[in-house]
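Note that one protein chain of the assembly has been removed; the remaining protein chains are unaltered in position.
For clarity, chains are labelled A and B in written order, and residue numbers in each chain start from 1.
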Amino acid sequence: MHMADALISPAVGGTLWAATAGLIGYSSRKVKQDMDDRRIPLMGVLGAFIFAAQMINFTIPGTGSSGHLGGGLILAILLGPAAAFLTLASVLTVQALFFADGGLLSLGCNVFNLGFFPCFVAYPLVYKQIVQDKISQRRIVIGAVLSAVLGLQLGALGVVFETFFSRISDLPFATFLLLMQPIHLAIGIVEGLVTAAVVVFVWKARPETLDITLASKPAGTPSFRKVLAGLLIAAAVTGGFISWFASTHPDGLEWSLSRSTAKEELAPPKKGLHGWLATLQEKTAFLPDYGFRGSKKEETSGDAWPAVDPGTSLSGLLGGSLTLITLVLIGVLLKRRKRHHAQH
Amino acid sequence: MPSIESTFFDIGTMDRISRQDTFVHRLDPRIKVLTTLVFIVCVVSFGKHDISALVPFLVYPLFLVVLGDLPVAYLLRKVMLAAPFAILIGIFNPLLDQEVLLRVGPYGISGGWVSFFSILLRFTMTVGAALILIATTGYHAVCMALEKMGVPQVFVVQLLFLYRYLFVLVDEASRMVRARALRSFQGRGSGMRVFGSMAGNLLLRTMDRAQRVHLAMLCRGFDGNIRPFHPLKARGWEVMFLLGWSALFVVMRSYNVPRFVGTLIQGFIS
Partner (left out) sequence: MSHHIVEVKDLRYTYPDGTPALQGVGFRVVHGESVAIVGANGAGKSTLLLHLNGYLAPKGGEIRIGDYPLTKKTLQTVRRTVGMVFQDPDDQLFMPTVYDDVAFGPLNLGLPPSEVESRVLNALSVVDTLHLKNRPPYKLSRGEKRAVAIASVLSMSPDILVMDEPTSDLDPRARRKLIELLKTFTHTKIIATHDLDMVVDLCERTIVIFNGRVTADGPTLQIFENQAVLAESHLEKPLGMQGCPVCRASAASARDRRCQ
């Protein structure tokens, strides 16, 4: 799931961009050091592959809905963590620039959520460990599913944190978490299975393509096993604990929206839903200090900019509508004039 | 996810638009990238209930659209196609934040609705800014700007290669999808296993192609360094463009111009 500029604050966006920029720098250095200049065209072409493959949809058995490939894990398996991260970052950049996928500030978050976790966490800690010593179809499937679930759970967690700390959306932390995690558990399983399907195909047809990354050993194995165990437990708790939520609707947010509201009708039944959400929040009592039911003064931006007080917003409304109308009129008139001139 | 065929045309269309020759298109790409970034940061930094103060920011996209001769309807459509996600999350605000913030006559508008519209406005502007950036600058120019601004060369080369082969691969993938569609009925034949072998085949062919490209590079003396970059020269007045707009953004961020205007009008009325 992609973050969007509309829901992010500069502080959060900036922080994540700093992290992503650092990772891009690190990965670029690693790829350069690698000295295998076969990788340069390979990364480009594989990026295009992922982009194209994401557009081939498939139906998920047992439901009517369709799914898509994410790609971070496959890239990591074929290229290794650093190169895969760069490739995925480039795909997301093109999507942000051409398809309005989120925006440029949240690109940093998206690259981090969708790139860092599968490439630098899930792949080395889970997939590699499982497939390293003995490669077999079963191991590929298990490794892929577990890695995909882990990567996606962490990524979804990232989205929740980023949205929460930006304070633009009113969604309470716990509710959002409860919505995102189970859905992404399901998506993760599907992603893992599909990734496994492709990897098994390649492995059977041309096993030597998978040698690229399995050759290098991860550093300091014992402590990684502990981290692995901890992460798996965490993922299992967040995802599995509420697994009765899980269905195989891959576009999880749409599904949760239709379940928890009456879709487009946001009229009267609000009261009941509103009450339900409030009680849910009280019950889970996650980080009670960040209550969204506090005064609006708390909610508006707490940063150094002079805060615009919504209290006197009637004048704002008046002035704003006027400005909007004026700008649009100017724009339309200018465009008309340009076209008029161009025709003569 | 957009359909395969439309992607092809979309990228091609944006590419074509970016090759127009207007004042805006001729600006140094770094200037455009930086101005866009300042714009986005300012827009995004508003509090969640700000709407009126956001509106004047529209002047920048408007400026670019008019002077750059960009197709408004096309760009708006793209923005709307991507809107669902923001709406999905944003729609919770009116549900959760019920405190009335604003009274217009007998109607009370809750903070939740205010922030929801703020989200929508933000979304349109930030995402629109990104699209307009590509439409007025072109992908290659943006990549060159990034390289000059310090982005690692390995990553920029990756961006260029990806773009180059996007068309080839999307074309191959769309042919596969068509072939599958002609031989699958009532949902049979389009499951995960079929996807696995389709994607697997495409992947193997892709890797072969990568090898051939590598060979082609070697044959022309490739030694690990790519030297494609044309020199960029930003003239003095172009820097003024950046500084001028940035100053305007900061001013509009610090003072709520529409509210000021509105107060004036209210003053006249009463």
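Definition applied: contacts are C-beta pairs under 8 Å (C-beta built on N, C-alpha and C of every residue); 3 or more make two chains touch, one makes a residue touch a chain.
A quick note: this is a predicted structure, and the numbers were derived from the prediction, not measured.
For the chain missing from the display, the contacting residue among A:Pro10, A:Pro41 or A:Gly102 is A:Pro41, taking the whole complex into account. Residue-wise, the contact with the chain that is not shown comes from B:Val213, picked out of B:Val24, B:Val213 or B:Val261. In the full complex, the hidden chain is touched by chain B at residues 15, 140, 143, 160-161, 163-165, 167-168, 209, 212-213, 215-223, 227-228.
What we mean here is this: only the chains that are shown with their structure count from here on.
One finds 17 Å separating the Cα centroids of chain A and chain B. Within the complex formed with chain B, the chain A residues making contact are 1-2, 4-10, 13, 24-25, 27-29, 31-32, 35, 37-38, 40-49, 51-61, 64, 67-69, 86-87, 89-91, 93-94, 96-105, 163, 167-172, 190, 193-194, 196-198, 200-202, 205-206, 209, 253-254, 257, 261, 266, 270, 273-274, 277, 292, 296, 299-301, 303, 305-308, 310-320, 322-324, 327, 330-331, 334-335, 338.
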